[in-house]
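Yeah, one chain of the complex is gone here, protein chain that is, but the others are all in their spots.
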């Protein structure tokens, strides 16, 4: 198709292309402190409390700050709070000492009033953070540097919930009519969606949602000035395009690297890849309690049989999934929680080789010597290679005569199935932002009632266990509490509520000369970037 | 063309336009209705709007607050009455007014669609005429065969391959985005005025236009061959008109009459097809906005997008009909006849 | 009507052979056809469908459809050989020196252009006149071919005209650049019987007025009888007989012509087929050896099956291709 009339265009294209390449080059050399950062999706909003969502928090962490931070090893660090602890007088009260000399981007000083305002704003619906602060009764400023948070009961782990709750300026919020976080039903855009006034190391310069967000270093920030002075943040949805942009030198850091491209990128000159475990595990679960399964040809509910569940755990080949599907980029594990999380043990983690013979026996014992059919629901755009993992399982279960129909679909169709108990068998990934097992129990193990069990798609219900889980929330003796956690895990593992696959491993790819470590919650900070 | 005959066809034309306008409103309403009906199948917006900690009760509350539990008719009525005033509500996902969001993304899509549409038309007609007039020579054979490659691979693959070759391997052209943009007036952001903006346009425009070009080219060729066999072309030759006059004055014009219909409709499908191209090239247009909205079940954006597409189509259809009307005098009589 | 001895005829066709290469070998559609047309003369060309009448016209004007081609022979226009002219030169002859009228007025006109546009374009292609002048000529021409209110109707589109009116427009177009020769290829076949005569009259009158010769192709002997000065009879791509129209009609010599004359339609019926002669004209790939007509000829004898008859001069400007009239042989 490239013939005469087209030649001119082609040549013009060449010229423009050369110019564009020149442009790219100059922007690289002229300002080495600019980082062009690409990832799969954009922050949904710049409002600090509106959405409890990973990419939103990641970007906002550069503009806003939280009271406590999370280090790469999962431990808590000082941020706007220099000290914290449970009050010695009242075990229901958390005491925070607030950092002095902190300025907002508009030049005003941050005060304890701003902290009180922000925590109140975060816990008031329609804030997306409200659930994390459900146990808070009152937030008060005691003096210029101290804030008290009164809980409805003992809450030994509350501080873990604060790592994504940002502090904003009360005066600014009031001046701009955003005293509460934006409401979807309100019908108009809140000022805070595209405008910010935080205390963070970077100021928002330009915000073009889903296109480009530009941040510049905030000179009056309380901490040391970061090496990166400007951040250009670009979402690139398509995996291939994202990788291409890095290969062509149009971006410096790619956060969501497709697992299959990691090895190749590592071998590419001028590009390096860092990797580290993510605080997220991937598992299968199933309806264990219904009398029969909607998508199955079996009489009764095969998943209700412990033998079937055991047979499935013997059929899954986690190492094969790791080696082939995940290209080595995962941590195979039988434990339905990431190793960062309090309550994780080596025993839970360990698993043996698949044993199809034994699995077959168990199937026969359970009354399914010829197997059964069932549908597996799977997201195809949520976790790393989610659909491929499900596909691999289909093959593995086929060997013990479980015929699995795979129903892979987008997340907004997948998750309601779990929420509405419309799936017999599903894949789910779970991150544990509090780094404590209680979070897992609350959402995945506890019977579905009130705020409990919203992602308990197994319909598992054990009143005894529920009681124990509820007790965890208020236990202040951590040793005793850890023992109870272990007890609960024993029961959960015994029941095989989860068929865990692995923990996700994160990989960031970047231009050589840039140093950035993997953040366990996938929230990299450009302040930590150094240049060679 | 619209000189003398347009004068006495004027009143006829006015009635025709009026009738089409009424029909257009009905079309828009139907689209809105169908669009609304299908939103219930796209997924649950709440799932994308809240974090994993949100309780079921809170989710139910949100659903109620957003009016998602209202009867279908009520939701639809609300939507239509507000949409009539240009108010499409606020995006669930980006929390911006939908109208503003779409208007800010529209220039990107229109520039892309227009550039690739014009390119597809120019090259399509050019190649089509060339291959029709030079049947049997090796170059037209090559063009005919090569052009088929454009319709023999999926758009997304062509896009990715172009990125691979021209952005990654050769590093001639950008792989994503629009490059530098500048404002024309208040809200029209253009990439056409900057070097990097134009460079960024090339690959997406090829990806988007290739298929349309092939279709137009093949259509033009087929039509032109038919026309060249007609008596009036023979008669034109017999009158000693130059090849140029015969080919481009007579044959081309007659060829273009049916081609215009298809091409006009193609322009619309270019805008629809830009969904894929925009996704592959991270082109910040309404197509990418729409597909992201589908993933997040951002109903207000989806609804507004569909209405926009409907509007574009209605307008294009109207223009195509008017063009047809202007170009083909036979239809004028036809219309007049059907009226009585 | 005989041409002046020292002046070449307007058109002279000599041994014209038109061939169509096909996958089954080459088909000879015209085989050594020779005839002249004098200035101001109307030559009728008759024959059944497929006899090669239209091809003769197309070959003369240089618009044979590929893969058809002139394989041999010569065509001379006023002493100038035109069958081997370069394309551009031949184009200038078309319309300017040789005009052509096609069979179907409904499809001969481009539906997307007004009559004025098509006329003016044609006039200005061949004559160095202004747009305005060309328009004036066009109106006059339309008026001449009998379009009422020509000045107004000239801006109408072809579909605004009836079939007869359209054929008048076609005639106007063919004559727009004042050609010396008009080839009219079945100009009335597609028309209502009621207007056929009018159209022929218009054609004949206007050509006579301008001194243009006419080659009138038709299968309608009635039209020939009324219009032509001479008539040429084609059979299977070969000339069977040619001569002054009165002679040929009243005393046809070639057995085929004799049959043809028997088929002149009466007022109430038109006959496409020659019911008087048994059988039908052969397909081009099945032409009999010898005289092409011999399988149907009641007078056929040995020689007719072996040897092809050439045109034999019969005096009075008549020629016939039939062994029956081979006087030399009879003399022997």
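Annotations for the structure displayed:
The chains carry the letters A, B and C, assigned in the order they are written, with residues numbered from 1 in each.
As a convention for this text, a contact is a pair of C-beta atoms (placed from the backbone, for glycine too) under 8 Å apart; a residue touches a chain by one contact, two chains touch by 3 or more.
Here is the rule we go by: contacts and distances are computed from a predicted model.
The protein name that UniProt records for the chain not on display, among "ABC transporter permease", "Heme/copper-type cytochrome/quinol oxidase subunit 3", "NADH-quinone oxidoreductase subunit M" or "Multicomponent Na+:H+ antiporter subunit D", is "ABC transporter permease". Within the complete assembly, A:395 is the residue of A:153, A:177 or A:395 that touches the hidden chain.
Contact with the undisplayed chain is limited, among B:57, B:118, B:148 or B:170, to B:148. Screening A:196, A:380, A:438 or A:523 against the full complex identifies A:380 as the residue touching the chain left out. Residue A:406 is the one among A:274, A:364, A:406 or A:471 that touches the chain not shown.
Those residues of chain B that touch the chain absent from the view are 23, 26-27, 30-31, 34, 37-38, 40-42, 141, 144-145, 148-149, 151-157, 160-161, 164, 168, 214-215, 218-219, 222-223, 225-226, 229, 258, 261-262, 265, 268-269, 272-273, 275-276, 291, 294, 306, 309-310, 313-314, 317, 330-331, 334, 338. If you put the missing chain back, the residues of chain A touching it would be 239-240, 243-244, 247, 258, 260-261, 263-265, 294-295, 297, 317, 320-321, 323-325, 373, 375, 380-381, 387-388, 391-392, 394-399, 404-410.
One rule holds for everything that comes next: only the chains that are shown with their structure count from here on.
Chain centres here are Cα averages; for chain A and chain B they lie 38 Å apart. Taking the mean of the C-alpha atoms as each chain's centre, chain A and chain C sit 88 Å apart.
Interface residues of chain A facing chain B in the complex, by the touch rule stated above, are 1, 3, 5-6, 13-14, 16-21, 23-24, 44-45, 47, 50-53, 125-126, 128, 130-132, 182-190, 193-194, 208-212, 234-238, 240-241, 244-245, 247-250, 381, 410-413, 415-416, 419, 430-431, 443, 448, 450-451, 454-455. On the chain B side of its complex with chain A, the touching residues are 42-45, 47-59, 61-62, 65-67, 87, 89-90, 92-97, 100-101, 123, 126-127, 139, 143, 146-147, 149-150, 160, 163-164, 166-168, 170-179, 195-196, 198-200, 202, 210, 213, 279-282, 284, 288-289, 292, 294-297. Residues 4-5, 230-243, 245, 249-250, 253-254, 257, 327-330, 333 of chain B touch chain C in their complex.
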